[in-house]
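Complex shown without one protein chain; remaining protein chains in place.
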Amino acid sequence: MNVSTWAVRKEDRLARFMRIRRQTLALCAGLSAEDLMVQSMPDASPGKWHLAHPTWFFEQFVLGRDPAYRAPNPEWHYQFNSYYESVGPMHARPKRGLLSRPSLDEVRDYRARIDEAVGELMERGVDDELAARIELGLQHEQQHQELMLTDIKHAFWCQPLHPVYREALPAESSAASLLMHFMQGREGVVEIGHDDSQRFAYDNETPRHHTWLSAHALAHRLVTNSEYLAFVRDGGYHDAGLWLSDGWATVQREGWQRPMYWQEDLASEFTLSGICALDPQAPVCHISYFEADAFARWAGARLPTEAEWEDAARGLQIAGNFQESQRFHPVAAPRGEGMLQMYGDVWEWTASPYVSYPGFKPLPGALGEYNGKFMNGQWVLRGGSCATPQDHIRASYRNFFPPHARWQFSGIRLGQDR
Amino acid sequence: MNVSTWAVRKEDRLARFMRIRRQTLALCAGLSAEDLMVQSMPDASPGKWHLAHPTWFFEQFVLGRDPAYRAPNPEWHYQFNSYYESVGPMHARPKRGLLSRPSLDEVRDYRARIDEAVGELMERGVDDELAARIELGLQHEQQHQELMLTDIKHAFWCQPLHPVYREALPAESSAASLLMHFMQGREGVVEIGHDDSQRFAYDNETPRHHTWLSAHALAHRLVTNSEYLAFVRDGGYHDAGLWLSDGWATVQREGWQRPMYWQEDLASEFTLSGICALDPQAPVCHISYFEADAFARWAGARLPTEAEWEDAARGLQIAGNFQESQRFHPVAAPRGEGMLQMYGDVWEWTASPYVSYPGFKPLPGALGEYNGKFMNGQWVLRGGSCATPQDHIRASYRNFFPPHARWQFSGIRLGQDR
Amino acid sequence: MNVSTWAVRKEDRLARFMRIRRQTLALCAGLSAEDLMVQSMPDASPGKWHLAHPTWFFEQFVLGRDPAYRAPNPEWHYQFNSYYESVGPMHARPKRGLLSRPSLDEVRDYRARIDEAVGELMERGVDDELAARIELGLQHEQQHQELMLTDIKHAFWCQPLHPVYREALPAESSAASLLMHFMQGREGVVEIGHDDSQRFAYDNETPRHHTWLSAHALAHRLVTNSEYLAFVRDGGYHDAGLWLSDGWATVQREGWQRPMYWQEDLASEFTLSGICALDPQAPVCHISYFEADAFARWAGARLPTEAEWEDAARGLQIAGNFQESQRFHPVAAPRGEGMLQMYGDVWEWTASPYVSYPGFKPLPGALGEYNGKFMNGQWVLRGGSCATPQDHIRASYRNFFPPHARWQFSGIRLGQDR
Partner (left out) sequence: MNVSTWAVRKEDRLARFMRIRRQTLALCAGLSAEDLMVQSMPDASPGKWHLAHPTWFFEQFVLGRDPAYRAPNPEWHYQFNSYYESVGPMHARPKRGLLSRPSLDEVRDYRARIDEAVGELMERGVDDELAARIELGLQHEQQHQELMLTDIKHAFWCQPLHPVYREALPAESSAASLLMHFMQGREGVVEIGHDDSQRFAYDNETPRHHTWLSAHALAHRLVTNSEYLAFVRDGGYHDAGLWLSDGWATVQREGWQRPMYWQEDLASEFTLSGICALDPQAPVCHISYFEADAFARWAGARLPTEAEWEDAARGLQIAGNFQESQRFHPVAAPRGEGMLQMYGDVWEWTASPYVSYPGFKPLPGALGEYNGKFMNGQWVLRGGSCATPQDHIRASYRNFFPPHARWQFSGIRLGQDR
């Protein structure tokens, strides 16, 4: 992890550390200790755990590098380790919702103590390796910010009272419907993967490498609720021929009839601001890979590959509807030229299984468990969402989820062979 | 439910109502909102739910009898109904741990409002039917007091930090070992079932009826930890011949090796006061029916029937180690004559499946769902435990749990054919 | 097992042995090796296994008593042991359908060899213990005859081609509808349990003992298809209030809408003679305990206890529609006085959980695993069915199945408190 150059930023490193750590707490405003206890399914975690685990990460991988370091609460490590087998055994993931102890107040204190310790370390000065680990910890923290939002959304949806997380912002004047068109992509050998040694990237975005793009085109904007509704009304959930075999089995077993948070009336949906009317021009959201793939087939199209997506994103400005907008929900595409909504709003499912790039080397030691060991049975998503911090995303960023996962802010961009 | 006579008590009815309701809250002292959120298994419920559900019960069955009654939070009823199908649909039992809303504070307010409303009603005067329903509600509340204790014990045991609920009281000087002996019971036709129309009983304790007792004897005290340890050390958990077929399957599937809360060292156990040394003279506890039955077979004895137990309890004073002792753990038998430990310490598994008495009539309406519909696949337990309020138990009281249940304070008294 | 007196029979013992063993094979006429391979659910066994296992039983418990005995195929014992843990480990029950080896022909040879060996033994003369074991083996064989019929029925029902086992016999002129009436039973102390030391009984029918019967009456005939149809049409399967809690959960989980083999038209049913019109006067069949109990509640009645049933059966002739009729299906009650259809047609669910009688002693050794270890979670059925050999049944006979079991020929007789 040669990240000596990460130090070269406009923002002061320590300020950045404190800003990101504070933002996590800011996202908890209005949530009670009880709200932050709920684990609504094995894939989700309680908010309190999202506060504690990245803190443990800093303790384990930053502070713990100093052999003289003494953890204030070593007995907590077992329950705040997520999946680092080489660090030690851990509490079973589906049972994180049972952890009433330590309390939320104790976890807040824990955060403060670790922040202070890391802050002191940074003020004393850190070597490149430590700087890199701190940066990794911050990126990791930001991932958990997004997960905290998607998990609390699911937790509130599972409750009969359907609580509101944040009051809805005033609606922007809804864009008139924009006809979708396809923009030609490059054919031939291209390079993808992380290319800027000045900036952070996860190991799974490296090494930069050649790949061949076939002739293709990508839709200039995301698929909207009204387009997806047409699929639903056309019987999309009842036509086996549109689905992958595993997808069809999931539709049958789970009784899927519409996107996850859509209400039965097909006119409203559950959001972090409660149940709201469905905006026909907004991107469809909380779609699994199976649904994205079936919709694309129904539409006579396909999903983009991750290389096609990344090549199309080359040179685009990273702007859009991110966590910072405080909307926590996708919005209609703005008027504009070129590829729209490539960043923000919703993660875009690609037709690429999540596997290693040629020549991939995981980080050494326990940090090597961060990404590489999940390279089975998942599909890549690109572009970030309305729950992603803007400075967390980049063209080479590879998110990944299993094909049935629906609780992330995930949607659809179409692609075509040419 | 002819309970006009229940009004005739020394204790003033309203004071009794307030005392029992307050006691439930008193049991929560020292537990946080987070502690009261945990649902550690589908059979258990969060503490907050135990606070809310009996309150709903008063609202539904007492206040709701007045057609003019307006519930302050009708939208809560769905999630605080337990299993009364005729009242309406309900939140799935295994998902009670997801309910962060209403908050603990709101639930406390809810309790206060309903207490006030019931209090006013009582002051205005209640008819017999209403008096009976209030009494049923209080008995129901007491049951949930006990469940709250057993559920929080399980919740704390499931957490890696093993919190302490209450500091242990100073140990009483442990009794010297008392040799177990058997006391002859009556043979012939006896009457069992509730017999005192002046006092409350559940419908399942009625009607009083004849039954035949074969020649038999019952042990004068409960089986102790040291006696059970001998069974463990003798390979009891590895000898299929000692177990019911379903019990053996459970032992294999669950990997049972010892009582639920015993530690691997066979010398200590988890209690509501944390991990403590095992008292050899104290009654063995947290035993399933399968284990009680296997132990009895190993010991060349059997479990008592519920009729044998009830006949033996006839005339005994209701005294022992109850909730009021604040020990929340069974203790060694006192020195004494006659049948010891019949009440309190641990519920005693009987050899009687939980079925209706001849001529049984459930309560009319939704209250009829209280007991009768559970008469399948469960076994009767008698005598109350260290978590039972003393004024809740009586000779005819029938508790019931499925044969694999271990998280109640349940233990063993032996019986014999003569 | 003092059965010396069993020798005193009109029928010669050896002839009886050969007759019963031959009858098992006769029931396989028309079934192919493939038909006899099918295991359609874990509770059922393949026909070939029903041929082999009782043969193993004779080998294990009769021939094996001679220390000099050498099994022809000791390597088969593992797979033909059912549940005798003390004899040795065994093949997993749900995987009996995988056993293509030994072949059906080899199993037939096995039967012939063991029959010859037992025959020789009997000709040389057997002591009381051995005579008793042979008799137990024959009773056991007869139980497997019945299971073979119910299991092949289920196996054929699971196949899309719905094969016919035996062509239907010409219908008897269907009886005109007989109004059900209730006949008063005895109140007071009675004796039940096996009482004839001259005749065989299982250990679970002993000892004969006193019990108290409350005032009651029993229906003079079984509940018919047309009566049960009224329950279905009245929404019986949609009214939670009629069901035990576990029963309602089963109805919901399994999607029960009608008796097991009834067709969706509610006018025909699958039988061992294929799909036939439902005879309105014939007893309803393939009913679980949950359904029998719900029906009784709907009808304002209850199920009989096993003691009530046995007392009513006292003195009745054992006659009815048994295996020997070759109908393999229940038929309408004949005209007649007194209690009708007490024997044959369908097993009658009772309100009695299957537990031991006071003073029960299982058989010594491995044979003690025959009955006692199943005394949990099951309900007693009485009277035998159209699949039971006539000489297998008696007033004290206790059959038992779990409350959800439907694939046996099981039906309903109503009882009442008086």
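Chains: A, B and C, in written order; residue numbering restarts at 1 for each.
Basically, a residue touches a chain if its C-beta (ideal position, glycine included) is under 8 Å from a C-beta of that chain, and two chains touch if they have at least 3 such contacts.
What you see is a predicted model; the values in this text were computed from it and never measured.
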Chain not shown, its touching partners among those shown: A, C
Touching residue (missing chain; options C:S32, C:S86, C:Q257 or C:Q326): C:S32
Which residue of A:F182, A:W256 or A:F374 touches the chain not shown here: A:F374
Of A:A117, A:A230, A:M339 or A:V355, the residue in touch with the unshown chain: A:V355
Contact with the hidden chain (one of C:A15, C:A29, C:L161 or C:L179): C:L161
Missing-partner contacts on chain A, residue numbers: 83, 85-86, 189, 209-212, 214, 216, 240-241, 243-248, 289-290, 351-353, 355-356, 358-359, 368-369, 373-377, 403, 417
On chain C, residues whose C-beta touches the chain left out of the figure: 32-35, 37-38, 40, 48, 75-76, 78-79, 91, 95, 97-104, 155, 158-161, 163
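Here is the rule we go by: only the chains that are shown with their structure count from here on.
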Chain separated most widely from chain A, comparing mean CA positions: C
Chain centre separation (chain A, chain C; CA means) in Å: 59
Distance between the centres, which are taken as Cα means, of chain B and chain A, whole angstrom: 47
Centre distance in Å when chain B and chain C are each reduced to the mean of their C-alpha atoms: 38
Where chain B touches two or more other chains, by residue: none
